[in-house]
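Please read the structure below before turning to the comments.
Note that one protein chain of the assembly has been removed; the remaining protein chains are unaltered in position.
Residue numbering begins at 1 within each chain, and the chains themselves are lettered A and B in the order written.
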Amino acid sequence: MNTVVVRMPVLNANEDQAIIVDWCIEDKKAVNRGNEICIVETTKAAHDIVAEADGFIRYLVKKGQVVKNDQLIAVITATPNEDYSDFITSLEKSESATTERKWTKKAELVAKKLGVDLADLTAKHADSVITEADVLEFNKSRFVGKDLLEDANPNLRPQRILLIGGGAGGGAITLETLSRIQHQRAVGILDNNAALHGKTIMGVPVIGNNNLAAELWQKKDFDAAIICVTASIIDRVTIFNNLRDQGICFANVIDPTSVVKSYVSMGEGNLIMGNAYLAPFCVLGDNNFLASHACIEHHTKVGNHCTFGPRFTTSGAVTIGNQVKFGMGVLVEPYLTIEDSCLIPSGCVLTQNLPFNSVVKMQHNQVIKVRS
Amino acid sequence: MASYLSGLQSGLKEALTANRKVIVLGEDIVDPYGGAFKVTKGLSTCFPERVISTPICEGGFTGVAVGMALRGFRPVIEIMFGDFLTLCSDQIVNHMAKFPDMYNNQVKVPLVIRTPMGGGRGYGATHSQSLEKMFLGIPGIKVVAPSHLHATNDILKYAILNDDDPVLFIENKLLYPLEQHVHVFMEQSVEISGYPTVALRNFSTGKPDVTIIAYGGLSLEIVPLLAKLHDDELNVNAVFPSSLWPVPVETLTRYGAQCGRIVLCEESSAGFNWGSEIAALLYENLHGKLAAPIARLASASQAIPAARQLEIKTLISAQDIENAVWELMS
Partner (left out) sequence: MLVNNRPKCLRSFFQEMTHIRVVEETFLDLFAQGVIGGTVHTCLGQEAVAVGLISALNLDLDIICSNHRGHGHFLAYCGDTSSLVAEILGQPSGVCGGIGGSQHLQMKNFYSNGILGGMAPVAVGMAFAEKLKGSGAVVVQFMGDGAMAEGAVYEAMNMAALWKLPIMFAVENNQYAQSTHWNAQHSGMLEQRSESFGVPMVDIDGNDVEEVYHTTQHLINEIRTQCTPRLMFMRTYRIGPHSKGDDLRDPKEIDLHQQQEPLSRLRKKLDPSWVTSIEKQIRQEVALLVANLRKE
């Protein structure tokens, strides 16, 4: 037979305790189911407590003692002298186990909202209760972009920027630029270089491949994307169109040291680096990359997906098409038209219009005369 | 520190001492019995002419008190169980509440009707109810129900000595033995003169996640619940108005606006109750500022069973409130 417990019953709705007045059966003596074990008394009346099993009574409290409702009074064991201490210990353990907390409810709630699996934290917090702060800290290290803390003024918070293809140098200079911008904030980096995943660049986590952008956008984990790929115009175009098809918004990231004059018109997804200069009345389309010191003079029109190397300079009223790639230090004379998909190497001085898909060759070391 | 009961006892005694126009009437209130819940114990010994036991006729002696009040006294009557207020309702609604208004404010009825409400003691269907909701909204009366966070002495004395309107003063049976709960995180605001609203929070700084608004006997459940929710890192402000009618609407709106998540709790049965009106007022005042729909909790809409285990299932519990709080948070 198993050991059976005897507890103080609730005898009176207005009291939470009673006094053990007397034992009806001596300790360690045999009892039968239905036998009176003891007399207890509340302020209102005396009551008998009866055995609920056959066995031997083993008292746990003293005669005259005040016992709280539900407190253990005695156990009934199968044999008169058996050791019941293990039974009591296991009973206490099982009771306390049900109340043992591994985490607070707030932590559980926040974890659920952020998609954090609390099991991931239990190893680190084996000896303490996991708190909301623990979950937030864990989540921050996991992915800063999943910053869902409520903001009383969502329209005033910095725009959360996701860097696409940000694992290389373009990403780094964009992060550095963003670090000096008040109204924008890098929240994560996507890059197809799997070796970077799970790491951080300048404190910003590399979350996964570029194709993760759609999922993050769905979860509202960022407000706008910027493409940091600078080497390949084709990649820029593919990524841009792909993301725009998903409805993702693009940011214009403009280094604070650059100058954007009045009456400049600009699309989206343009990345403009330090000391660039955009003169009045120039027009910039979408997804262009302007390296440092690039100068777009007045009344110049630029299409989409162009990249401009450092110190590129147009004069006024130049027309540039789409997907044009300029090297470093290119100079463009006024009123020229550069049609789509042209490739102009570093140091060129353009003095005539370029038709669609032109590739310009730079003539170096041209000797025009030998001095006498 | 006074208990809920001793505050009422001393409040009555001090009122009788302060003003000879104070008369106490009720069933079985004189010594040595001293009233079913002992609120009047010792009073008849001190004031034998002004503490009077009545026949068992709640409607009748309520009318007697109304007559005394019309003729310049400040009577206090005890209705042994709040459930018996139905017997007094004609006197309350058609006499006590009406006289000042319908007589063009030519008379006053300064009368306090004290009565214990609430379950949890196994008294069964006709001795366990919270019927105050039947008297909320009646023009010309006030309905007051202190929790054990309130100083019952001050509130009762104010009702007897200073309030010229008739007051229905609801006590709670389970609160009688409790010491007044006092805490550093407690604040009091008085929108309805004499009947403060007490707010108790379980956090030191910042704003609450949830505001619980409740009254009367539910403080017994909610105070320990606040500690439990604190352990679970939830910031909760529990607000206990002592005036149910009129409603301290600005105070409740202010607390409700702090987080936009509100749980209204009461012990009365569900449907057309205090929370219905409070929720409607808060929706009007906090339109667009609520983070979630207001949760309303009450006891089950059924007769209260006598058996303990059945009664527990019927009455609102701390667990119900806790569940509602987390439901609002998720």
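What we mean here is this: contacts are C-beta pairs under 8 Å (C-beta built on N, C-alpha and C of every residue); 3 or more make two chains touch, one makes a residue touch a chain.
If you're wondering where the values come from, they're calculated on a predicted model, not measured in any experiment.
Chemist: Which of the displayed chains are touched by the chain that has been omitted?
Modeler: B
Chemist: Among B:54, B:115 or B:180, which residue is in contact with the omitted chain in the full complex?
Modeler: Going through B:54, B:115 or B:180 one by one, B:54 is the residue touching the chain not shown.
Chemist: Please identify which residue in B:95, B:121, B:230 or B:254 touches the non-displayed chain.
Modeler: B:95
Chemist: Just one of B:15, B:43 or B:68 touches the chain that is missing; which is it?
Modeler: B:68
Chemist: Kindly note down the residues of chain B that lie in touch with the hidden chain.
Modeler: Residues 23, 49, 52, 54-55, 57, 59-73, 75, 90-91, 94-95, 98-99, 101-104, 106-107 of chain B touch the chain that is not shown.
Criterion: only the chains that are shown with their structure count from here on.
Chemist: Between chain A and chain B, what is the gap in Å from one C-alpha centre to the other?
Modeler: Roughly 48 Å, centre to centre.
Chemist: Across the complex, what residues on chain B touch chain A?
Modeler: Residues in contact with chain A: 120-122, 209, 229, 231-234, 308, 326, 329-330.
Chemist: Along chain A, where are the residues that touch chain B in the complex?
Modeler: Going through chain A, the ones touching chain B are 10, 13-14, 101, 104-107, 109, 112, 131-132.
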